[in-house]
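Below: one structure, written as C-alpha cells.
The complex is shown incomplete by one protein chain, all other protein chains being positioned as in the whole.
So that you can tell them apart, the chains are marked A, B and C in the order they are listed, and the count of residues begins at 1 in each.
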Amino acid sequence: MIKLGIIGAGRIGKVHAESITKYVPNAEVKAIADPFMNEATKEWAKGLGIQNTYNDYNEVLNDPEIAAVLVCSSTNTHSQISIEALKAGKHVFCEKPIDHNLDRIKAVLAEVERTGLKFQVGFNRRFDHNFKAIKDAVVAGKIGDPHIIRVTSRDPEAPPAEYVKVSGGIFLDMTIHDFDMVRFLSGSEVEEVYAAGTVLVDPAIGEAGDIDTAIITLKFANGALGVIDNSRRAAYGYDQRAEVFGSKGAVATGNDSPSTAVISTENGIVSEKPLYFFLERYMQSFSQEMKEFVDAIVNDTEVPVNAMDGLKPVLIGLAAKKSLQEGRPVKISELEV
Amino acid sequence: MIKLGIIGAGRIGKVHAESITKYVPNAEVKAIADPFMNEATKEWAKGLGIQNTYNDYNEVLNDPEIAAVLVCSSTNTHSQISIEALKAGKHVFCEKPIDHNLDRIKAVLAEVERTGLKFQVGFNRRFDHNFKAIKDAVVAGKIGDPHIIRVTSRDPEAPPAEYVKVSGGIFLDMTIHDFDMVRFLSGSEVEEVYAAGTVLVDPAIGEAGDIDTAIITLKFANGALGVIDNSRRAAYGYDQRAEVFGSKGAVATGNDSPSTAVISTENGIVSEKPLYFFLERYMQSFSQEMKEFVDAIVNDTEVPVNAMDGLKPVLIGLAAKKSLQEGRPVKISELEV
Amino acid sequence: MIKLGIIGAGRIGKVHAESITKYVPNAEVKAIADPFMNEATKEWAKGLGIQNTYNDYNEVLNDPEIAAVLVCSSTNTHSQISIEALKAGKHVFCEKPIDHNLDRIKAVLAEVERTGLKFQVGFNRRFDHNFKAIKDAVVAGKIGDPHIIRVTSRDPEAPPAEYVKVSGGIFLDMTIHDFDMVRFLSGSEVEEVYAAGTVLVDPAIGEAGDIDTAIITLKFANGALGVIDNSRRAAYGYDQRAEVFGSKGAVATGNDSPSTAVISTENGIVSEKPLYFFLERYMQSFSQEMKEFVDAIVNDTEVPVNAMDGLKPVLIGLAAKKSLQEGRPVKISELEV
Partner (left out) sequence: MIKLGIIGAGRIGKVHAESITKYVPNAEVKAIADPFMNEATKEWAKGLGIQNTYNDYNEVLNDPEIAAVLVCSSTNTHSQISIEALKAGKHVFCEKPIDHNLDRIKAVLAEVERTGLKFQVGFNRRFDHNFKAIKDAVVAGKIGDPHIIRVTSRDPEAPPAEYVKVSGGIFLDMTIHDFDMVRFLSGSEVEEVYAAGTVLVDPAIGEAGDIDTAIITLKFANGALGVIDNSRRAAYGYDQRAEVFGSKGAVATGNDSPSTAVISTENGIVSEKPLYFFLERYMQSFSQEMKEFVDAIVNDTEVPVNAMDGLKPVLIGLAAKKSLQEGRPVKISELEV
C-alpha cells in the first residue's frame, strides 16, 4: 500500500484521485495541492478520504510518507515540478506534455536517470481498450509487418481562441496524443514528418496563429508509413479511430458509443453518436494507467510509458510545426542536433 | 440451348423473361401467353426477342419446340396449368404456391411422378446470396447441429384488403416463403406448428378475415426449434433476416441496402434503409433459380426445389392457420391423414 | 448518507458491496452477514471499509443504524428474510426471484404494503445501458405502438446438473430476467404464454428434469406479441439482445464486446465475441440499480422495480412451465386464481 500526492486539483487531477480511490487497491491519495484550493475542492477531497489539502505543493513534496507524486498542474510547470519531486525522492507521474521545450524535457530525463526513480508520462490512450486491442493484434503478429498506421483524431468542439494562444499549437496540444499513438502502434520511431494544415473550423483559431484541420504524413524507422488526420470539430462528436495495415491484414477500431441501440424508421437506420469527449471516452484508461504506475513502483518494474516516451512526441510535434511553416517534410534528426 | 414458354405476363412472368434473356446463356424465351395480352406487353416481348405472344396458353403448350414452361399465371390456376403442361410433355417451373388445396397439389405431384418430367417450384429466396450463405455455413458444419432457426420477415407495405381476401391468408401468401426457408436452413421437416397472430397494422385486414402480425413457433424432426416473426408493414422497409443457432455457434444475415454509406451528423449515425421490396431485394435470386432450372433440364439432374418442396410449406401454412383458429399447437401429421 | 446491511456474501452480495462503495455517494455498507463467513471475506470487507461481519443475519436486522438491507442469500431464503427485514423496519432490496412460490411472494407483498417500506427487486438488466436505450426509444414514441417484442437470451455455458435440479427450472432461473425485460420494454402485462422447449445442449439437464433450449411466445394486454429464445449455451458467448418492433419502426440492440477492434485477414473480417457473462456484461447495471434504490429511500420516491415487478415474472415463468408440460398456451389468469 503506497501513498500518493497530487499536485494540481483541476479536472485531470480530480479524475486521477477518483480513479485511484476506486480502482487501485494498493494505493491511496494522501494529499492534494493546488494554488487555488477552495472549499468545494476540500469538501470533495474529504469525501474521497484524502487527508490533506494544501495550497503549496511543497507540502506534498515534504511529506515523507508520500512515495509518489502526480504532476497535474498547468503545462508550463510540469517539467519544473517534476524535477523538484524527483529531487525530493518521489516517483513521478507527469501529465502530458512534459514541456514544450526540448531542453527542459531533457533536464527531466537527466534527473530521472540520476535518481533512478520511476517516471511515467500521462499518455492514457495506450491503456484504452480499443487502442490496446490494436496493439495486442499487432504484437501477436496477426497483421504481419506494419505497412500503414492510420489515426483519425477529431474533437467534438474547438477550444476557445484564448486557450489556443497558450496551447503550444495543435500539434503539441492535440496531435501529441496521436504522435504517441503511432509510436505505440507501429512499435517504431518516426523519422520524418510532413504536415499539411489549414483553418476551416474557426477563423479565430487562425487569428490566434494556429490551424484547426491537419493531415500529417509520417515515415517510420521500420519502413512503415503513417498518417494522422485531425480536426478541432467533428459535428457528430469525438472521433477516435485507428488502423494498422500490414503484410497479413489490418486491425482497425471504431468509436465507442453510449449503447448499441439502432433505431430503424422511415428516415433511416440510426445508431448513437460517439461518447462525447475524452472524459467519457477514456475514463477506463485513466484508471488503468494509474494501476500500472502504482504496480511499477510496488514491484519495481519498468513504467509502461517512460520519460523518453514523453520526449519523442514533443519532438515529432515540433517537426510537424516546422514542416507546416516551411512547407516541406522535416526529419526528426534536424531537431535532435 | 432450350426454348421456354411463359404462361402469365404479370410482374413475375416479366421478371423471369428478362432474367433468362440476360443471364441464362443456354435458354431462350420463345413464347409468352396471357389472357390480357396487350400492345405494351407485345412491345416489351419484341424488345427481348421473344417470337410469339399469345392470349391462349394452349398455344404455348402446343408448340413442339418449347421444352419447358413457366407457370406465372394467377395462383388459382397454377395446379391446373401445371398438370396440362406436364401432360403436354413440358418440364414445368411453377410459381409458389402450387395451390392452396392439398389434393390439387397431390394431383400435380402424381403427374410429375408419372411423366418423369422436371418440376421446380418458385421458392426463389433459397437462391438469394444471403440465405445461401447461411445454408452453406450450416452444411459446412460451421455452427454444428442446428438448435434454433429464426426468420424475420416483414413487408414494407401491407397489401390492400381486396388482395388479402383472395390471398389464402398471411400464412399461405407471405409466410409460405418463410416456411420454405426454415425447411431449407434446418435441413429438416417441420412436425408441429404454433401460431400467434393479431391485427395491428390495418383493421381492414382483420375485417377481411386475416391477421397482419404473427409469431410462429416450429418443431423440427431433427429436434431443433424454429421461430418466424411476420409483419405486413415495417416502417423502415423490407426486413428479411435469418439466423441459425447451433451447437458450435450461429450464422445470421442482415438486410441488403442500396449502399454502405453512413452519414454522421449531430443527429446521429445514419445508414440506409433496406432495399425496398422483393423485386429489388431478390432480383439476383430470380435469375439464379432460372439458371438452375435450365441446368437441371439440360443435364437431366435433380431440380433444386422439387414438387415435394412445393407441397410441404402449404401443409405448414394450413397447420399454422388451424393453430391460429384453435389456439393450440398443431401437428403436421394431423393434416397429412 | 444512509447505512446498508448485506445478507449473503456470495458473488452478488460482494458485487453490490463494491458497487455501493465505489459508485453510490450517499450510502455506505455498514455490515455484511453470511452463515459461512470466513477470513477471506472478512479481509475483503475490511478492505472496503465495512465495519461489521457477522454469521447471523439477525445482527444486521437488529442494528438500528442500518436503514436498508440487501437480501443476497440463497433463493429459498429470499422471501423469509425479506419479511423479517421489513418487520425489523428496514427497506429491502431483494435479489430475484423473490420466491418460486406465489403464496410466499404474496406474503412479502402484504408485508411491504403493511409497512410502507421500500422494496426493490434485483432485475438489474432494466438499468443496463443497452436495454435502457430501447426503453427510452419506446417511451419517446420513436417506434410508435409496440407490435412485436423480441428477446434473445443465451448463456455462454450451461450450469451443472446439480444446480439445475434446485434452480426451479430454466423459466424461473434464467428466463425470469427475460420475462421481466419484455414487461419493461412493452410497457404492458403478459396475458398468455406458449413455451416450446427441448434438451439439445446437455442430456444431463434433461435427466435433471429441465430443458436447455426454448422459444416462448407471449401475448400482451396491449395487443402486442412477444417472443423469447433461450439457450443454456452459445458457443460464441453471452448473447443478450432485444428488439421492439412497432408501428413507426424498430429499436434493437446488439451485444457489448471488449473492444471495437476488427481484424481483417485472408480468413475473414473478425470482431470480438460478446463480453463473457453477466458480471462482465451487466456490471454497470448493478451499480445503477443500487444508486436508484438508495435515491428512492433518501428522497422517499417510488422504487424503480417494485414488489409487483418481482411477482409478475414468476407468474409468467410458472405459466411457461405449465405450457411446456401441457403442450398448450396458458393464460396468466389461470394461475392467478
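Throughout what follows, a contact is a pair of C-beta atoms (placed from the backbone, for glycine too) under 8 Å apart; a residue touches a chain by one contact, two chains touch by 3 or more.
The shown structure was predicted, so the numbers you read here are calculated from the model rather than taken from an experiment.
Put simply, the hidden chain is in touch with A, B, C once you look at the whole complex. Within the full complex, the residue among A:Asp229, A:Glu292 or A:Asp309 touching the omitted chain is A:Asp229.
Considering the whole complex, the residue from B:Ala45, B:Val164, B:Ala208 or B:Val251 that touches the absent chain is B:Val251.
The chain omitted from view is touched by exactly one of A:Asn26, A:Ser247, A:Thr301 or A:Ser333, namely A:Ser247. Across A:Lys96, A:Lys118, A:Arg154 or A:His177, the single residue that touches the chain missing here is A:Arg154. Residue A:Thr217 is the one among A:Gln51, A:Thr217 or A:Asn267 that touches the chain not shown. Residue-level contact of chain B with the missing chain is found at 22, 25, 47, 129-130, 132-134, 137, 142-143, 248-256, 258-266, 272. On the side of chain A, touch with the chain left out of the figure occurs at residues 144-145, 147-148, 150, 154, 194, 196-198, 200-201, 213-215, 217, 219, 223-227, 229, 231, 234-236, 239, 245, 247-250, 327-329.
Interface with the hidden chain, as seen from chain C, comprises residues 234-236, 257, 264-273.
Please note the rule applied: only the chains that are shown with their structure count from here on.
When every chain is represented by the mean of its C-alpha atoms, the one lying closest to the mean of all protein C-alpha atoms is C. Remark: chain A and chain C have CA centroids separated by 39 Å (rounded to whole angstrom). The centroid of the Cα atoms in chain A and the matching centroid in chain B are 58 Å apart. Shared interface positions of chain A, i.e. residues touching 2 or more other chains, are given as 264-266, 272.
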